[in-house]
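Here the complex is missing a single protein chain, while all its other protein chains stay put.
Right after this comes chain A.
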Amino acid sequence: MATLQLQRERVEALIDQVVSGMQRLEVLIEEDTPVSIISMDKWDWSQGVGLFSLYQYYKETGDRGILAYLTDWFDDRLREGLPPKNVNTMCPMLTLSYLYEETRRPEYLSVCEEWASYAVDDMPRTPEFGITHVTTESMNEGELRGDTLYMTVLFMGRMGVLLKKEHYVQESIRQFLIHLKYLTDTRTGLFFHGWSFIRRDNYARALWGRGNAWYTAGLVDYLGIVELPLGFEMFLVASLEQQVRKLGELQADSGMWRTVLDDPEAYEETSATAGFAYGILKAVRKGYISETFLGAGIAALQAVIRKIDANGMVQGVSYGTRMGHSRQFYNRIPQCPMPYGQSMTLLMLVESLHHLDE
């Protein structure tokens, strides 16, 4: 039986390092996006993931300093004015909805209500009413992507619960179903990066690491956010188990996963590995999947910890990745510390506090 062999003090020290690393991230490489996804004081998906992990850490520890950082961050962004609404800019809203519950500040709630209503009713849809993966740089017409579940649909379900609007919950369920329908690789139980209703194919059929990790991590949190009908809950839990089963086979000896999961030539990628570790450890703890998968989660956790450098920077994280038209595309994405690398590591470390040998 795999055990963690970690002390609480050690994990807490790592958490502090990774948090301060996240807050000190600098743009070291030439970015190809219109808005920086590295710098922490911008409003986009990459920062949103980091905020959510900080929120989870706050809930775990009750550290008021972290809560203050989060509310300050949102207050600054709200003062500057928010960016146009799309799948990716929706991401920080999940955290804001929880901050509303912490602070009961009406301005938080009204922003959340406005954005949730946009996601449910006005966001561009593909055929079959999937949410089109519109981003700041492109309309991506007719395109479904796995990240949408994490970036937008979690928030949608969450707002259905918060506002007691059942049709928000139903819409989040429908989005999960259509994404799983078009993105599941039935041969492996893993997930493709995207689907195009125009091309009617899955592009390069790439089983991209981080995209899969967002599914694992996001799904576990979705199950915790929304009380689902048992039939649908079982559908998700079973899909999760299929995915994790295959991941177990593909995990490298190092405990890492590769950026293209089934390509032995691809490099080992840290953010995906951290997301898988978080999702697997939490799914086991919550009883969604069998404890036989605990070992894979712990091996991944230990591998990620080895990627944290002395400055708290999580190394080996691939830069933001667009839809690739070939598998080689993914292999050529550069690696550097990124907010989501920090934050997925942070989610994982916070979760590991539940698994210490105490």
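Heads up, the rule we're going with is that a contact is a pair of C-beta atoms (placed from the backbone, for glycine too) under 8 Å apart; a residue touches a chain by one contact, two chains touch by 3 or more; residues count from 1.
Everything that follows uses one rule, which is that contacts and distances are computed from a predicted model.
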Refer to UniProt and select, among "Sarcosine oxidase subunit delta", "Metal ABC transporter ATP-binding protein", "Cytidylate kinase-like family protein" or "Response regulator", the name of the complex member that is left out.
"Response regulator"
Please identify which residue in A:Leu51, A:Leu219, A:Val237 or A:Leu281 touches the non-displayed chain.
A:Val237
Taking the entire complex into account, which one of A:Gly62, A:Pro106 or A:Gly287 touches the absent chain?
A:Gly287
Name, in rising order, the residues on chain A that touch the hidden chain in the full complex.
230, 233-234, 237-238, 241, 286-292
